[in-house]
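Below: one structure, written as structure tokens.
Here's a slice of the assembly, chains where they normally sit.
Order of writing sets the labels: A and B. Residues in every chain begin at 1.
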Amino acid sequence: MKRAVCFGEIMLRLNPPGFRRFVQTDSFEATYAGGEANVAVSLAQYGVDAAFVTKLPEHEIGQCALNALRRYGVDTRGILRGGSRIGVYFVEKGASQRASKVIYDRESSAVAQANPEEFRWPDLLQGADWFHFTGITPALSDSLAAACLEAVQTAKNMGIRVSCDLNYRKKLWSREKAGKVMAELMPYVDVCIANEEDAADVFGIHAQNSDIESGVLDQQGYTMVAEQLAQQFGFKAVAITLRESLSASDNRWGAMLYQGGQAYLSRKYTMHIVDRVGGGDSFGGGLIYALLMDYAPQEAVDFAVAASCLKHSIEGDYNLITRQEAAHLAAGDASGRVQR
Amino acid sequence: MKRAVCFGEIMLRLNPPGFRRFVQTDSFEATYAGGEANVAVSLAQYGVDAAFVTKLPEHEIGQCALNALRRYGVDTRGILRGGSRIGVYFVEKGASQRASKVIYDRESSAVAQANPEEFRWPDLLQGADWFHFTGITPALSDSLAAACLEAVQTAKNMGIRVSCDLNYRKKLWSREKAGKVMAELMPYVDVCIANEEDAADVFGIHAQNSDIESGVLDQQGYTMVAEQLAQQFGFKAVAITLRESLSASDNRWGAMLYQGGQAYLSRKYTMHIVDRVGGGDSFGGGLIYALLMDYAPQEAVDFAVAASCLKHSIEGDYNLITRQEAAHLAAGDASGRVQR
């Protein structure tokens, strides 16, 4: 059984039930999620021995976050306890022309304030085949940026493959800072994952002939972006997800995997959306699984896109599907016929 | 007022609220349904004096099932009480590319273990104009297969019209056993209802030029299937429902009624689905009503398809619409404009 370690923040996610707006609701559905935790859950669902590393306060809400991961089989023994708070984010699901909204309240979280030395990477990475983080983790604090650097260096030394989802968040840091910090980390990364905007935001690498707002995406432009990324940082593989947002209710979704100098385009899906948040992370989870299992590039990107397509039909950030379900869709059955 | 008697199993249906997956839910919505019970409810909704025959345990959950039928006006006086358990099925609603799932836990239910002699058909069918069962009932146990045979023979003797929805369920019995048992029952059946796969599964009669997985259906092929069925068993009418599954959220839906050597094709509807389970049964309910009321064939299939189209917009298995609502849609108004 392969083992993967993910590192980052897990937060309390609060969303009004159904399509209620924030100002209407008298209750919130509570789940616990975050970019890297979502990947850990995906991997555990597929049968990988997935561990998650973070720091959580001792109190019961911290315990809830830990329990949420255990529930889906993630190894939580590497989670530190302490600090004063868990980050919170509020999600309002959009519909039709009304966009979904996310409000973050994650400052001063236990993990953001953790000391880099608290994370004992040689122990934490013992027995691992893969290490995953996203651009959010180093953005949370200088301490976490340092922790990330130590983690990827340790991983490299231990011969562990490393993936990073660029995941640029403009409210966490400036493009300049992101570019600088990420550039230090990238040389240790084997697989780089990005959405249609990240490469431009973080490294100033732009796709040509594309207009993200209008949802028109030029796959050739993206291939060039992937190529540039690979050349600049020495990535073994670059994956770019391609989302066309027809409305908050309907999206088109696909991806491209650039590997060995070649671009592999996935099948595209038109999705009627149940919950879009976590969609990108679920692609990462599918892709890491496929690469861990040594899928061929076309198979890998098809599996990852099928997996993340299914995520859009599931409430919450976690992609609570099985490997078989993703494989079934990747194999071509998108009919949604009842399974008895 | 016409009287119809339906015979089969009613189960506890448990589904997570909304689009939650099984592994996410902390609660289940509870309703009570089954192929023949769903038909009985449809008929009661349209004003028929509909009775349901089954066996339910004495305990409160058995009582709940009985109450659910009474609530919608079904005559439950013919329901036996005893045995130890009520069947259960779990329903997870799919969306977009994610299929709906049904898990059955119906073994050893009170009705499946009932002794054929417990059902006193001459009494139970007293005053009835119609008797309905589905292929699920004889599949549940040899006892029930025997009970079905006695029921249809009694009905025949009493001059009561008989309908059967083939409803093949591969987890309940093999194609071989189904074919054998059903072939014994069919000679007593006047109206045979099937979906696009049943005739092939049960009697090995295949539609030509059709690919169910891909959702491409050839109506001519189905006409030939209906013709063969009618010839082989002497049915007065054969109805075949035609579902094209675009995704778990969107389906196309229509049907064909073969009667007097002629095929009547219904109008087709593209449906945005609220709850797909029970869709086939609601067609049966509409068709039996229309035939009981002596609708002309085209009218009958149009009424039945309109009724079952509306079912797909309703939570739970029961088609809780009125006769007027089905007639209104059959008459052509599919605009869904607010009725004040």
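As a working rule, contacts are C-beta pairs under 8 Å (C-beta built on N, C-alpha and C of every residue); 3 or more make two chains touch, one makes a residue touch a chain.
Since the model is a prediction, treat every value here as computed from it, not as a measurement.
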Open item on the list: If 2 of the identical subunits are displayed, how many subunits does the entire complex have according to this structure file?
Closed with: 6
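By our rule, only the chains that are shown with their structure count from here on.
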Task: Centroid distance [mean C-alpha coordinates] between subunit B and subunit A, Å - done: 44
Open item on the list: Could you list, by residue number, the parts of subunit B that touch subunit A in their complex?
Closed with: 18-21, 23-24, 94-102, 104, 169, 171, 213-215, 245-250, 276-277
Task: Residue numbers on subunit A that touch subunit B, as the complex places them - done: 18, 72, 269, 271-274, 306, 309-310, 312-316, 320-321, 325, 329, 333-340
